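With one protein chain withheld, the remaining protein chains of the complex are depicted in position.
Right after this comes chain A.
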């Protein structure tokens, strides 16, 4: 083919090609600017907190130091230590049992042990307060069994205690340790276990001396996640009467209207958070190193005898029963009773609609920002893109309350500016537009779950070979067209699963929602919180059951991954 018609089309671009003013860094610059904007937005709540805390009236600080902080800090430390060690024990123990031994029910337990992830901590507390109530089903049954007549003669220790709180949180949060540790056990070289046995170690000793030390990085990652969730928890500790730092932040703002004081406590809380983030990152680094150094031959589980097998079944079932079956069954039963008694109330439907719409808005927001962060990392890699990627994790690492205080202050200031402008310029009174419309809440969801969005988009993009980018670019597509014509269609599954995760997390979210919702605006979570706090048991069980059912979605995905993965 000679220079004929079609070739002339190509030549028509010649001046465009050679013109230096048209050339250069514009596409990459656009992505950098966008990523920088997201990074700024993600960091804003934390920066606001710092400014706010430094700016706060010093008069309150001595009061906090004298009366609030010591007890709250001690409680928090105790809670973290207790939940951390108990969840680590349950998680590692069950992971080793189902990985290393063959016993009846092992196949089901392997995925059932993840189920407690579907029960948010405040729902577990809500359920157990009722289940273990002195006149509730368990204690009544025990009394009947033991022949006592009234609650005055016999009662179990009150669940509303530090011990109760530690037990409760451990039994719903241990799956984080179970998941990471089991993945590690599965990829560990079976030859190492064999080698330790030829060197005279029993199978059990091989666990404590070889498998467990090798899994330490994975355990560190799991426990860090457990502790972050513990710090985030507001419902369970409050229902069970444990005054933690997180609860103090909420109380300082809601009861005293002292935003600066709340910010000061929030800053204190950032110290353990920073430690946890560091521990988690360290664990992940070590884990990838440890895992890559080994041949992934699977450990062949050892059959257990009848008695030992039954014992293993009982041990491994206990966390599933306590962490999922009992609270879920209780919620199903009491929701059923409520529906049979009063039907589905209009208010509950409105609440569900509220929850779905703000969760959907938060999901969209998080995905959009996550897309910018992840795609900037691919289309315009560099310092700005990696900074944005790191800062996008901030919202997920800090407790929801801390994030909410930061958002509250920033958005509040913006609101006042808008209101002032409206009244001076137009003479109209608009009130607090951003907080009143729920925009602040959606922003908090967006920032809190941005990490999940960035992670899933990155995951989806990483599976697309870079040669496809090059192919698209050499065929005349800019980065934007490459994004929507090549990357988005190929990353759709990853985006969809990310969207599910974020949506469910938004639906469950309690601490930030409590602080940022507009007046008289209820989500399923806040409705449950309100009823539990008032002690009125109306639609709460239905709301809780709805949340648990929706939360089962991502858990099912996780369980499937664990089954055919590796």
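Criterion: a residue touches a chain if its C-beta (ideal position, glycine included) is under 8 Å from a C-beta of that chain, and two chains touch if they have at least 3 such contacts; residues count from 1.
In this section, contacts and distances are computed from a predicted model.
Engineer: UniProt protein name for the omitted subunit, picking from "ATP synthase epsilon chain", "Iron ABC transporter ATP-binding protein", "Cbb3-type cytochrome c oxidase subunit II" or "Class 1b ribonucleoside-diphosphate reductase subunit beta"?
Structural biologist: Its UniProt record gives the name "Iron ABC transporter ATP-binding protein".
Engineer: Using the touch definition up top, pick the residue from A:471, A:496 or A:549 that touches the left-out chain.
Structural biologist: A:471
Engineer: Specify the residue from the set A:256, A:481 or A:560 that touches the hidden chain.
Structural biologist: Only one of A:256, A:481 or A:560 touches the chain omitted from view, namely A:481.
Engineer: Tell me which stretches of chain A touch the chain missing from the display.
Structural biologist: For chain A, the residues touching the absent chain are 1-3, 6-7, 9-11, 13-14, 16-18, 20, 22-27, 465, 467-478, 481, 485-486, 489-490.
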